[in-house]
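Every protein chain of the complex appears in place save one, which is left out.
All chains are identified by letter, namely A, B, C and D, in their written order; residue positions are counted from 1 within each chain.
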Amino acid sequence: MLTRILSGDMPRSRALSLVLLVIFLCLAFAPFLFPGTRSLETAARISVFIALAASYDLMLGYAGIVSFAHTMFFGMGAYGVALACENMERGFLPVVVGTLAGALLAAAVALVIGLFSLRVRAIFFAMITLAVASAVAVLVSQLSAITGGEDGLSFSIPRELTPAFRFAEGKLLGASLNGKLLNYYLVFGGSLVIFLGLLRVVNSPFGRVLQAIRENDFRAEAIGYRVVAFRTLATCLSAACAALAGSLFAIWLRYVGPGTAMGFEIMIDVLLMVVIGGMGTLYGAAIGATLLVLAQTYLQEVMAGAAETTAGLPLLPDLLNPDRWLLWLGLLFIASIYFFPSGVVGRLRQARRPAGRT
Amino acid sequence: MTELAPEHRPTFSRASLADRLSPHAPVLLLLALAALGWLAIDQQSSWLTLTVSGLAMGMMIFTMAAGMTLVFGLMDVINFGHGAFVSVGAFVGVTALMLMPGMTAEASIWLNGFAVLLAVACAMLATGVMGYAFERVIVRPVYGAHLKQILVTMGGLIVVEQLIYVLWGPVEIFIERPAAFQGAITFAGAALEKYRLVAVALGLVVFLALRLTLKRTRIGLIVRAGVENGEMVQALGYRIERVFIGVFVAGSALAGLGGVMWGLYEQVITAHMGQETMILVFIVIIIGGLGSVEGCFIAALMVGLLQNYVAFLAPKAALISNIGLMAAILMWRPQGMTPVVKAK
Amino acid sequence: MTDPVLETKGLTIRFGGHVAVDHVSCAFGAGELTAIVGPNGAGKTTYFNLISGQLPATEGQVLLEGRDVTRASASTRTHLGLGRAFQLTNLFPSLTVRENVRLVAQSKARKGFDMFSMASRHPELIEAADHALERVRLTRLADQTVSALSHGDQRKLEVALLIALQPRVYMFDEPTAGMSMDEAPVVLDLIAELKAEGGHAILLVEHKMDVIRTLADRIIVLHNGALAADGEPAEVMASAVVQEAYLGKEIADV
Amino acid sequence: AGAASAEIRIAHVYGKTGPLEAYAKQSHTGLMMGLEYATGGTMEIDGEKIVVIEKDTQLKPDQGKALLAEAYGDDDVALAVGPVSSGVALAMLPVAEEYEKILIVEPAVADSITGENWNRFIFRTGRNSSQDAISNAVALGKEGVKIATLAQDYAFGRDGVAAFKEALAGTPAELVHEEYVPTDTTDFTAAAERIFNAMKDLDGSKKLFVIWAGGGNPMSKVNAMDPSRFGIEIATGGNILAAMPAYKEFPGMEGATYYYYEIPKNPINDWLVEQHEARFGSPPDFFTAGGMAAGLAVVEAIKKAGGTDTEDLIAAMEGMEWQTPKGLMKFRAEDHQALQSMYHFKIKVDPEVEWAIPELVRELTIEDMDIPIRN
């Protein structure tokens, strides 16, 4: 049964299974385990980014395609929902419409980019997507009439999903039973479905072909696989999933903006997540996403403490100044690439099967 | 012993015109672009101004991109940290300049020029050393693994930028150019900024220097060969990693130079100024073709010109002009104009 | 004779000025093993590349079972029944031996775009793969990663991929190059078996004369890209062009 | 809760890290000094300690939302101050409404904050872009002046020009050309050429008014192509001290600024300058003044409302007048925008001083400018 759900891709390591289980349980019961706005915020963010990172890993880890346009697709989903909610009257319909529209648009754009540039090899694709993404970002800020430009859009979602809506009186284990709770479980559930879906894809015959292409596209073509078709399809698929994740994110935040949904920082974050977690295994994406979001949210507190203790020493306090948290995240991440070359997952399951290296 | 060999006379037919022209196509394209601009823009003076400043801009982009093509094309290392080197170069150089107000205050080509050269030297030294550290600590373990390179150098970028904040503080620094390089000389009704002329000169020097070293020495060959098959290069007797370090350091130093030039052009420097120029740099490198200094050079000039022409004729279109150019070129030559190494 | 499985008409390719394959017209029938010989650089591999679609022809046609596939992509040709092994070993290095072959079987079964089932739930593919490995005696290495195989074993795997593909036309480009005398037979016997099965055309590029003598029904000689000779092994071997251009003096009496 | 009631919690939600870090630091210093001054150094309002909780939006709107929600929801603060960037501010507005608590916007400038996106829990001590534009229009708009504008091609730039144009209509000057360039432009040759071509044949005094946010430094680049050839002068609004050295190229240039530490003459500013010099060895700047104004407003409001109940605070703050480093400010009831003086300046270059000095020409008081109400 479990095998079927996980598409036969078992963690194959007690430690890994444990970590994954912990993450899953914490997310599943976040509202009750850690009451409070901040922690729920974090949990939702983690869910969404797990889905996003997973969709990126399909491209990066399995198809070996480096794309910098992924957050663009993420953004399309987000803006899809935002614009729908902005321009249709409040209710669940706009949410659905926006989500679908976003996913379709993303897939379509991916198709175009793919057909146009997947003939050329990895690096080129990377830079082309980089350029396209930046162009789109500019476009978004240009069309401020529609997209709200740099400032983005704050929009209203169905009342059932806002704190204002209480479906039961009182609290359950410190969590007030309101729309926000529902909203969270929508996000969590959605992300879970996306993740499992992707897990199935990468373990399907299709997924295997992608790995083969990553290994040696020339030969893959020679044994009868239409490389461009496969690459493009993979790109579309992961674009669509990214868009879905984006929609969830927008629903949760009730806000979209260039920085939030399309920013290059997010692109970097996703890269970090996938690599830190371990490329070519979706579990890696999950772990990476969790780690990174936690770091982003709580690193500053830790440092503030550290700065206190080192006060007086030369330079150190400056380095430990909470405002310098990025510095440490950067170091952390560089280090992680060396100490877990195959990501956390690779570390946890010490090279059981010789999985594809890039 | 020749009689032993089978006579081997492959049949040759005359190569078509296209085949013989194609090597020169990029240059022709550049000229064509300039000519087009001349036709489209009615005021002669405007055209002159735009062209000269476009070329200058191209030269500056080139100096920033050169280091990257070198490293990227030759060593097949995508150094996203390059931007950070540009920033550091700018900060060091500018700081150096500020330390010699005596030489920059009054307008004397020699004094000012010398001051700038000093600043450049400092910057290149600093970025060079940094490059050394970068190669050792950051890039070394990830040769051949593009993804990790992208990531790890990206990490490097973040760290270096943050360090700049730590050392120079978060405030952007505004600076004045040395007196001699301020203002413009008017010529045929066109105002040609003095500084841009300097930029043109510097850019040319860099270009020629690079060309010479790559043509005259084996370094280019060693590195290119080393990327494909490092073991074999060593088996031939070359200390591949030393050469790699050398190239990387050179590339970083060039970034430093670019940084100073860019900083003096912008007259304001920020920690992320380098990173902001990167997209442009990438576009230039792609258009030029990986690893090709010539390609990069021509591409940079093209971008510079096109940007100015379009911005003058149809400002709205300026946004996408570069990307458009890139798309067009890639349709025509998917590997870029004059690729030295194939995109892997 | 029955109409040919594979035919090339005036097949030509130029690289810049250099004509690497020069108007080669030739037909290959079912159950026939044709050896293609010629000096290095004669155009043998390039001829293969044109047939299997790795290179676009400048002129001429490739007909597969009477159907013009000159413009078709390599993958399409593979599905239409062209099977090719490469001269320089060309595999999926960090996948296991079995996975390499399984991928071929999967392609044969046209399961490539199936993304909703689990790969592990297609036993027939795995069986097919193991069968192919069996035939080249690689079963014991099935779970090794390819990069760990010695050169000879990699050559065998190369052949195994072809077997798993079950094509109408087998194209071998120096299958035994660099194989020791006790390993080569494994591959050669296999080729003999395939020939015996009949039904498909076999093209074989080989430099080892004894191999050709034992296997070939017919020899064609490429020289400077052009078709220099075509016919019974014995007579072709005897022909002048082959003697001085290709065989040269025998080593033994140097 | 006992402890909580004995103290007044205030959240400062702003982009400590990120490109605007410099502004952020100023803003926070200002806020703290404002509170200090208003409470006579006790940091207490009738016996209740003021506790300021800092939260870093990293200039990310979503973070801003989350953190503000956290401040209101979990840390239950009385009210919040911030943020630096308009984008973040706009994202935060609905949160204030949702939690029905006050957000004092400082120093984000977008008009829409007190315009279409406004809600009754939003107050702004900072200036809005209209105030900038209008003050400049008033400063420049003389008889026979021909003006061209150069601005970035996105909402901020276009709104700025629109407001400027609107205000200019009320003056004898005329707007002859609008030039927009992409936000991240670094080469202004083309734009300049277009402007020159548009203006060179006109007569009378010609000014090129630059509305710019962020890097790129258009003024000195355009200046380098010496517009004086065509009798064109460059004009622009004031800027933070770090940017003022660049103004040295433009002695005599006129415009309007939000703050320069030598300009306002009042006890609060004197204290601020003196203390700031003493503590940080540098004069206060734009956002120090702004932050302080906010700090003063907070204390004033709480005192006036006699507590931290939101509705009382709103009642107290609507129409509230209070003293700041920039002199008198007034929250107008309609859109809760703080009306305040701006300063018409003329650039003086003094080799001793490392930046160019904007000398006061005339103070543009609240009465001199009528700022449209846009909500």
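Worth a mention:
Rule of thumb we're sticking to: a residue touches a chain if its C-beta (ideal position, glycine included) is under 8 Å from a C-beta of that chain, and two chains touch if they have at least 3 such contacts.
The definition used in the following text is that contacts and distances are computed from a predicted model.
This figure omits one chain of the complex; the name its UniProt record holds, of "Amino acid/amide ABC transporter ATP-binding protein 2, HAAT family", "NADH-quinone oxidoreductase subunit K", "Sarcosine oxidase subunit gamma" or "Heme exporter protein C", is "Amino acid/amide ABC transporter ATP-binding protein 2, HAAT family". The chain we do not see here touches B, C in the full complex. Note that of B:L236, B:A314 or B:A328, the residue touching the chain absent from this view is B:L236.
Taking the complete complex into account, residues 1-2, 4-8, 10, 218, 221-222, 224-225, 227-229, 231-240, 340-342 of subunit B touch the chain not shown. Interface residues of subunit C facing the missing partner chain: 15, 37-42, 44-46, 87-88, 148, 150-153, 173-174, 177-185, 188, 207, 209-210, 214, 245-254.
Note that only the chains that are shown with their structure count from here on.
Subunit B and subunit D have Cα centroids separated by 39 Å.
Between the CA-based centres of subunit A and subunit D the separation comes to 36 Å, rounded to the whole angstrom.
Counting partner chains per residue, subunit D has residues 21, 153, 182 touching two or more of them. Within subunit C, not a single residue touches two or more of the remaining chains.
Across the interface of their complex, subunit B is touched by residues 60, 66, 116-117, 119-124, 126-128, 130-132, 134-135, 138-139, 142, 268, 271-272, 275, 279, 315, 318-319, 323-324, 326-327, 329-331, 333-334, 337-338, 341, 358 of subunit A. Within the complex formed with subunit C, the residues of subunit A that make contact are 7-8, 200-201, 203-209, 211-212, 215-216, 218-227, 230, 233, 237, 354-357. Here subunit D touches subunit B in the complex through residues 19, 21-22, 25, 153, 179-182, 184-187, 189-191, 193-194, 197, 215-217, 220-221, 224-226, 229, 242-246, 248-249, going by the rule given at the top.
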